[in-house]
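Missing here is one protein chain; the remaining ones are kept as they sit in the complex.
This part shows chain A:
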Amino acid sequence: MTSWLYIKEQEIAAMASPPKNPAYLRYAKRMLPLSVLYVAAIALATRLVPDNAPASATTVGLALLPGFAVLGWIWAMGRLLVELQDEYLRMLEVRKFLVATGVTLAVCSVWGILELFSPFVPRMPVFLVFPLWALGLFVGVVVNRFSQGGGQGL
């Protein structure tokens, strides 16, 4: 009975402990400066490029800056999957990515069809697709929680 309680306590502790895997730390170290770059680039482009500005090398370059940060995010997420040596944690991350992709496809497809057939539905800017996918990651976390119980991941 005592050993059973001991094992149960360990199960609960395992569920409560945050991930300390070096791959997660590297991921966080990559994502943080990229996120700062993204926000700064958006702020810079908003400040320097007027809404009705003609297309020029400068305006296009400024508009592309946040895009490079997004490419960096995608690269960092890919590296996370490559560098996660723990197969269970890697599976949880892949599941989160799949759930996020499913959520994004579902929302964009349904919204797109509504845009086609209903004049009252506002057009969804395409740049929102990535933030939507990131929101889908949270849905993935919830799915992992309910299906895996102790599943952590970021």
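Going forward, a contact is a pair of C-beta atoms (placed from the backbone, for glycine too) under 8 Å apart; a residue touches a chain by one contact, two chains touch by 3 or more; residues count from 1.
What we mean here is this: contacts and distances are computed from a predicted model.
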item	value
The complex's invisible chain, by UniProt name, from "ABC transporter permease", "Cytochrome c, mono-and diheme variants", "Molybdopterin synthase sulfur carrier subunit" or "Cro/Cl family transcriptional regulator"	"Cro/Cl family transcriptional regulator"
Which residue of A:L37, A:M91 or A:M124 touches the chain not shown here	A:M91
Touch list for chain A against the chain that is not drawn	3, 6-7, 10-11, 13-15, 17, 19, 21, 85-89, 91, 148-152
